[in-house]
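The complex appears here without one of its protein chains, the remainder shown in place.
Now for chain A:
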């Protein structure tokens, strides 16, 4: 059926074109022979082709354009009175004898154009007559094209100010009146198309109507181009009349198009000054009109206008643009009960964009917009439309992008309330956006209040929120989130120790709520933040009498103790151990022996009870030894207790080589190289000898297991340690002892029937080279090393 229709249309169009060409041919002949009568006859016949009802708008346009071209030639002929001998006044009357109304009116408009040009009558009179006469054609399609023709030929002949057709007083009014009338009639015809034909073809009709819309819109464009239409006239006459037609036609297609047209075609300055009128029309439109898009586009235009120059900004304030737009939007949303969430939120996004561009300093406006959005979101049960969610994210991101300083966004009281309406997943995405904004701009958040607000915003990351599906959590994503929070903690800082301590306590409060999964990520940052504060306080003296107890290192160490305790309960013993040792060192620097001792105790407990993996134990014991070695705050008793423990655990590590290494590491606990440091040569040697025994035992075991000695690396390591203390002046280590050790190593090497271990060989070789080097140094060192006979 459709295919047949299309084929038929092609046929009819072809017939129409043929008809036009046929009559045009004879018309041209008549023009050439100055035969007016014949010209009129054939032109009328030609124009009769436009009387067809069979063509769609698209095809009709084709036909119309051909006729249009021919009429131009006819117009030239009409103008040249010399050729046809009839005055334009008479011609105007003559063409009205054409049989059918449509050709008659096309001809009349054509002559009318010549008439106006001749200036034999005022433009306004001719135009008035023509626009009235065109009422004779009430068929929508034909009428639209006819009036479009009228608009085209009259375009340059309007009695505008400064035009050659300017009349006397009120001349612009006449021009405006003409265009307005043509526009009104065209719109009526256009709307009437909607009701033509059967209901099932509505979609087709709407499509056809859309093809014709620019014919109607052109009139508004013409109005905007009339010089004489100033703000006053626009306000008093043009806009009210246009809006009257828009509202009264009660057709949603027309209303949507024309509202948009008005906004696009007239200057932004005019819109600002007529905002109330323009917005006042909105609630009067059909409920099916997509008014939110119209309003969005209006706000976008006004935003761009504001951005174009700073001079225009006061105007916005003067007309109270924000209040008016805000009210209008509110009314529209209220009126259109069925508007989906995405629609309302898109409106708010446009309004927010407008506000940020035009009134960036008015945070109260920004907050109002967010508040209005919250109100709307509260009225819907759940936000599950992904497009709506996207819009909410856009809404929340806009202030962040505008105000690089997140602190500004934190002052918007409605911001967290908007976030609350996001689903968990999106809420977390938004939280990450906020954190990234802080990191990118290197923003420092420096008061407890702001920290609280910030943590409220990112609470989706900090803890499990109700209804969060924990199983769905992707491990990688979770890690990224927690690491982001960890990094964020370093951005929370205040120079003033009291405030900083409060911040630390606030952060602790929130991170504790995160539960065992999150603590290993967030606690380290918190701990180091606190350690930095302690360093800052170290310079400062005593307590301030009479005031609230100030932040002191002791207080902070207590806090740290508890924090690490919480961490170890996760359980996360290895991390807790490392942090305990860091705190011990810090306590050492603060000269707090008891506190440092407590942290070591904590570390040892963790080691004893929680760290079972042998590799982890090796690292842990080395960390303990390394830290202990640097302690200078301990009295003899405490130091001895801790040292004894360390050596004990070292000797009890699972594998012999590990035992050996840990034990010789312990030798350094008895020898600290600075001025007041302990230098107990005997106990150093005892350690080294113990290490040697373990190395021997390791060799024996290797013998038993593999039938040959293991690599002599351990011995070479111990040898190096002997040399170390020998150099440092440990009297207990003699050249002879070193000699003996070297001989032992060589013996072991010979016994090792397995393939020689190049690594331990090279190690021994470089050690021997070192000894040589020291001997050749001369002086005291050289002498010393001379005592090692090789």
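Assume a contact is a pair of C-beta atoms (placed from the backbone, for glycine too) under 8 Å apart; a residue touches a chain by one contact, two chains touch by 3 or more; residues count from 1.
Here is the rule we go by: contacts and distances are computed from a predicted model.
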Chain not present in the shown complex, as UniProt names it (candidates "NEDD8-activating enzyme E1 catalytic subunit", "Autophagy-related protein 101", "Vacuolar protein sorting-associated protein 29" or "Serine/threonine-protein phosphatase 2A 55 kDa regulatory subunit B"): "Vacuolar protein sorting-associated protein 29"
Chain not shown: contacting residue from A:122, A:283 or A:626: A:626
Options A:187, A:254 or A:525, residue touching the unrepresented chain: A:525
From A:104, A:459, A:578 or A:683, residue that would touch the chain that is not displayed: A:578
Contact set of chain A toward the excluded chain (per top definition): 439, 442, 479-480, 483-484, 486-488, 490-491, 521, 524-525, 528, 531-532, 535, 578, 582, 585-586, 589, 619, 622-623, 625-626, 629-630, 665, 668, 672-673, 713, 716-717, 720-721, 724, 727, 759, 762-763, 766-767, 769-770, 773-774
